[in-house]
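Here you go, one structure.
Of the protein chains in this complex, all but one are displayed in their positions.
Every chain is named by a letter (A, B and C) in the order it is written, and numbering of its residues begins at 1.
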Amino acid sequence: MKEIDFNCDVGESYGNFKVGNDEALMPLISSCNIACGFHGGDPLTIEKTVKLALNNNVQIGAHPSYPDLMGFGRRYIQLPIDELQAVVKYQISSLKGITESLGGKLSYVKPHGALYNSIANNEEEAIAVIEAILMLDEDLAIMGLAGSKLENTAQKKNIKFIKEGFADRNYLPNGNLAPRSEEDSVISSVEETVAQILGIVEKGKVKTAEGEIDLYVDSICIHGDNPLAIEILQEVHNLVHQQQLSIKKFTI
Amino acid sequence: MKEIDFNCDVGESYGNFKVGNDEALMPLISSCNIACGFHGGDPLTIEKTVKLALNNNVQIGAHPSYPDLMGFGRRYIQLPIDELQAVVKYQISSLKGITESLGGKLSYVKPHGALYNSIANNEEEAIAVIEAILMLDEDLAIMGLAGSKLENTAQKKNIKFIKEGFADRNYLPNGNLAPRSEEDSVISSVEETVAQILGIVEKGKVKTAEGEIDLYVDSICIHGDNPLAIEILQEVHNLVHQQQLSIKKFTI
Amino acid sequence: MKEIDFNCDVGESYGNFKVGNDEALMPLISSCNIACGFHGGDPLTIEKTVKLALNNNVQIGAHPSYPDLMGFGRRYIQLPIDELQAVVKYQISSLKGITESLGGKLSYVKPHGALYNSIANNEEEAIAVIEAILMLDEDLAIMGLAGSKLENTAQKKNIKFIKEGFADRNYLPNGNLAPRSEEDSVISSVEETVAQILGIVEKGKVKTAEGEIDLYVDSICIHGDNPLAIEILQEVHNLVHQQQLSIKKFTI
Partner (left out) sequence: MKEIDFNCDVGESYGNFKVGNDEALMPLISSCNIACGFHGGDPLTIEKTVKLALNNNVQIGAHPSYPDLMGFGRRYIQLPIDELQAVVKYQISSLKGITESLGGKLSYVKPHGALYNSIANNEEEAIAVIEAILMLDEDLAIMGLAGSKLENTAQKKNIKFIKEGFADRNYLPNGNLAPRSEEDSVISSVEETVAQILGIVEKGKVKTAEGEIDLYVDSICIHGDNPLAIEILQEVHNLVHQQQLSIKKFTI
């Protein structure tokens, strides 16, 4: 039976502004990416989210962002390299400290939004982020887009790379995600999403407009703000009960 | 010869907004309180300030604040206790992580501005802050107003307390600082400031409007935004060269 | 048939952080209080909310706050009086300008959250806010708690006062709202809420734990973040169709 890790972006609420449904998601996933305050995630939300992860035995990753609360970290901001590194170190450190104060362990870093997309392709920024991570803790892994340039950069810089695939996003023939600006970028039915998950896990394949391509991943992301997230994950758990699938934290 | 620690608030610049003169101050002091982003201190400023402290062999403390960039942390904000703790943990963690990534060690915490004043008297907030600090690292000390209630609270909670005195502020007969709103609260001549330093270090005494009172301290604060700060510290170093005084980091 | 104005707090989303359900509420109310950026309401949200109000022929009020995005403006911040006035003027001006640029008119100001509560009782802050409003536009009204001190202050300062009552909050025998910290402060059934509305509109009375008290209002607030808000307002519209009630903008 194939084993796979499921991750969600969590802890993105900010004060009175609520995002996602972390309490319902946490029992259904094996890893979580916790916002660090720069696109979402005020300190109290972070603290509560770490506790929730620990209570549900969910592996904890940091989810740092460009400093852009108003834009939810979805806009590219060209920071000087030293500032980018400091921004990343600040955020990861805050989450790491809070996690350890509650008896937990920070396992990995998954950059958020525009920063995720940037380091998938921009090697200079990727190296900066990787070096910042390694300065904080040499045992941290970095999670990023499976098949992207980042995979090679990570190998060069000798950091464990967690290959991520997406359950609810359509892929382009070149292995990139269809951009959100395109109509068809998000898969909106539970059935198709689960089919994509099974294709990835069982066959290492994903559909595109021009036929299947290879996709090998260590973890599958379900977007927590997808209104179908809970339903999709419950369906995944049905497959687990039917022994078609096993959910298991990726190892570092 | 009497030994004493001198500390300054540093790292309070924010992006293009420059505060203080950290480069000139650092070589003259033994401990520094580095802003953590909530009243000043963007990530790059923090990183540079930690490096500056390490290069000058200056002991590093965290300087967390209420979340109030517009008010520079000088306004009391009544946070729920769990939120106050999370806010403090977030800031200390960020500084601790960056410091350790550069090979340094975080030694203590000195709350900033309105939070400093609040925990000097408000035991509930003081306990919350102390517990937050200890959850992060049991070896951290807390720096606060010498002679304040916080001294007792720290003893009760079993955290090392660093008694702080002020070189450039007038004291009230009850041992409190004359509030900044009063005309005479800040000492504005180098001579008087140095005299106050010597009185504290050599005799454990400080002048008030109604006669001298006892004041025992582990560290003396020079406000970095005092335009005379450099001059005062240079005068202090003259006293060091004349062997009237020795500057030494407080021990924890 | 009794006429009454219904108002909601709207435009409180911030970037990707969504609050309330303005599109569903707007067609059901006669006045709206639009956030101005300091507790919620980024510029694009403000622009869209003003358009929505104009399209639904809803009267527009500004909803300024203490500067406190993380606390959603629900924490008291003691600002110097000149800063409080500037903070209020800045926010109202931004909304007024955007409203007029779209062909609309700003009619009134309803301070938000902790600022609403503060000026209900603190005459110094109330006068400061009123003077700030009148400096911007002498024709603006101020909306506040019916029966509060602010009513007298407004009369003294010669600004039109809009007396506000609450549909979904329990009242104390002295006419104040039961504080949110008390268990019973929010009315949680549609029936009771509608009964309270009818009591206020038809008889000028509201129930308290110790019997009915007088309550004369110009406008009734339905909290947009009350999950029953839409249902309550639909029930109100049923009463309108049954000619028990008429919804009408208050006049200034």
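As a convention for this text, contacts are C-beta pairs under 8 Å (C-beta built on N, C-alpha and C of every residue); 3 or more make two chains touch, one makes a residue touch a chain.
Treat the numbers as computed from the prediction; the structure is a model and nothing was measured.
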item	value
Candidates A:A35, A:A62, A:L79 or A:V109 - the one touching the absent chain	A:L79
Option from C:N7, C:N33, C:Q59 or C:S94 whose C-beta touches the chain left out	C:S94
For chain C, the residues touching the chain missing from this view	37, 42-44, 46-47, 80, 82-83, 85-87, 89-98, 100-102, 135-136
Chain B residues touching the omitted chain (full complex)	14-19, 40, 42, 69-72, 74
Those residues of chain A which, in the complete complex, touch the missing chain	67-68, 70-71, 75-79
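Quick note on the criterion: only the chains that are shown with their structure count from here on.
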item	value
For chain A placed onto chain C, the superposition rotation in degrees, Cα atoms, nearest 5	180
Interface residue overlap between copies chain B and chain C, same or different (over half shared)	same
Distance from chain C to chain B - Cα centre to Cα centre, in angstrom	43
Multi-chain contact sites of chain C, meaning residues that touch two or more partners	70-71
